[in-house]
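Note sheet for the following structure.
Note that one protein chain is taken out, while the other chains of the complex remain in position.
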Amino acid sequence: MLEVRALNCERNDRLLFRDLSFTLEAGQVLQVKGGNGSGKTTLLRIICGLNDSYRGELFWHGAPLGEQRDAFYAGLLYIGHRVAVNRVLSPLENLRWSSRLHHPADDGRIRGALGQIGLAGYEDSPCYSLSAGQYQRVSLARLLLHGGDLWVLDEPFTTLDTRGVALLENLVGRHAESGGAVLITTHHKLTLPGLRALTLGVAR
Amino acid sequence: MFDGIQFNSLGEFLAMGGYAFNVWSVYALFAIFLVANLALPLRKRRRILREQRRRLAAGAGREEDGAADRAGWEVSRQPGARAAGWEKRNDEAASAQ
Amino acid sequence: MAGGWQWFHRLGSPKWFYEKTTRWLPWLWGAMALFLTVGLVWALLFLPEDYQQGHTSRILVVHVAVAGASLSFFPLMAVAGTVTLVWRMKLADMVARNAAPLGAWFSFLTLATGSIWGSVSWGTWWEWTDSRLVSMLFQFFLLLGVISLRAAIENTETAARACALLSIVGCINVVVIKYSVDWWNTLHQPSSPISMEVGSPNGPEFWVATVVMIVAVYLFLAVSLILATRNEILQRESGAQWVRELALEAG
Partner (left out) sequence: MSQASAAAAFIATLRRDLLISLKRRNDILNPFMFFIIVVSLFPIGVSPDSAMLRQIAAGVIWIAVLLASMLSMDGLYRSDYEDGTLEQLLLSSMPLYLLVFAKNIAHWLVSGLPVILVSPLLAYMLALPAEGYLTLVASLLLGTPVVGMLGSIAVALTVGLGSRGLILAVITVPMSVPVLIFGTLAVQNALAGGLPLGYLALLGAMLALTICLAPVATAAALRISVN
């Protein structure tokens, strides 16, 4: 599905990774590991096209990614560590908007997804009144709503409680099983079938 | 060729027909402008090269070390992952709602 | 990513530029010195007294030359900006980065000399009804905007692209400002008793002197910009082997 070939990235004159190559096929989960500053987030942002100070090639379904941005974005679901949830809007209003950018969903489905993610009863309260974990869960509801073949998740576990962690791990597992692919950065120990790990910042 | 000169004396030249201040201030500004924008880059160049030499003398090649050696990476398969690990958690999460 | 353009990148590599300009610079210096000397001597000594403006026409030789060169900065920065945005050429940004302050100096000098000339011809140091000075003032402001944007962004590459975009927008804007100020000006015809019939001295001698001065100023622009760009190259490429060797040689 996604192939990364000979990726080089420099930040502030420091080489983050050299000749990084890997592939991510349907049904696979790849956990990106590495210490702080090893370039995990940078790698994810490069793949998503949010950062273009790199050398190397990216392929999406076998063809160069740069030539089919729209198709790639239609199949991409990215949750950065800034989770794109507006604080003055309610979870429902946030998801109404973001689903229009991906796969339109009616209010019933959105409420259903919010219930599934553990936010039943909070659909209409402004997001600033939610706890940090609940706030993060709003973004996780997008995983249920927006479809997308490739999930790119940057530190999605940071503020979640154990139940939230289990829920997300479950979502990731199910997505892989149904033919999706997941690229995830976390320090959390994942227990998933066929999990692979990419460790950055290894001494050569 | 000096026939073409428009002034009969140095004093006349400096007086500029009564517009000495205007004419000479423009030419003075122009001269300062030219000299400044040529001299300052040249001075900066000398400073840059001097700093570069000092840096080289202080620690020849030290920048090279440490810059690239943590740019490695490895892909590994995690054997420890249980096959149905996530399914069980699914039930837990659902019952916890 | 853009494999087909690699020759272009090589062409625009800082090292290539540095080596080429090392060869060009003596010639440019020489030409600049020649034209500047001829232009200055001509303008100060040989230019006949204008029948209307007397010796103040000598001011105009400098003013017109500097003003003409000032107008080339936004187009220059817009072209460099396009190259930066499309081809990611570092060299283009190094030129653009140094062009902005130099352009601001040029604009300022244009305003200053224009104002000094105006103090004789118009009887006032600043005249809003002269549309050229007014548009130059706004070009000056826009250049200051580019400079302050550059200063505000820490990341070199982000700053390069942001300033590139602003230069392109600014270039379009300068043209629109120029025409709208001209228009505005025609509607605010002088109502004061000061004669605005300025015109430029029309003698052929004046124009020959001015053309020589224009060439001199453009050569100066080139030399100054090249010197500043070479400094930029030395700073940004300070880790490269050829810069180290150069530093040692120069010492």
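Labels A, B and C are assigned to the chains in the order they are written; within every chain, residues are numbered from 1.
The rule is simple: contacts are C-beta pairs under 8 Å (C-beta built on N, C-alpha and C of every residue); 3 or more make two chains touch, one makes a residue touch a chain.
These numbers were taken from a predicted model, which means no experiment stands behind them.
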Interface partners of the hidden chain - shown chains only, full complex considered: A, C
Listed residues C:Leu166, C:Ile214 or C:Ile233, member touching the removed chain: C:Leu166
Contacting the left-out chain in the complete assembly, out of A:Gly35, A:Pro64, A:Pro104 or A:Gly179: A:Pro104
Residues in chain A touching the chain absent from view: 48-53, 70-71, 73-74, 76, 78, 80-89, 93, 96-105, 126, 147
Contact set of chain C toward the excluded chain (per top definition): 85, 138, 141-142, 144-145, 148-149, 152-153, 157-158, 161-162, 165-166, 168-170, 172-173, 176-177, 179-181, 183-184, 187
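Note that only the chains that are shown with their structure count from here on.
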Centre distance in Å when chain A and chain B are each reduced to the mean of their C-alpha atoms: 36
Whole-Å gap between the CA centroids of chain A and chain C: 48
Junction residues of chain C - those touching two or more other chains: 239
Per-residue overlap in chain B, given as positions that touch at least 2 other chains: none
Chain A residues within the chain B interface of the complex: 13-18, 20, 22, 30-31, 38, 115, 118, 120, 163, 166-167, 169-170, 172-174, 190-204
Chain A partner contacts - residues on chain B that touch it in the complex: 67-78, 80-87, 89-90, 92-93, 96-97
Sites on chain C touched by chain B in the complex: 36, 40, 44-49, 54-56, 58-59, 62-63, 66, 102, 105, 109, 112-113, 116-117, 119-120, 220, 223-224, 227-228, 230-231, 234-235, 238-239, 243-244, 246-248, 250-251
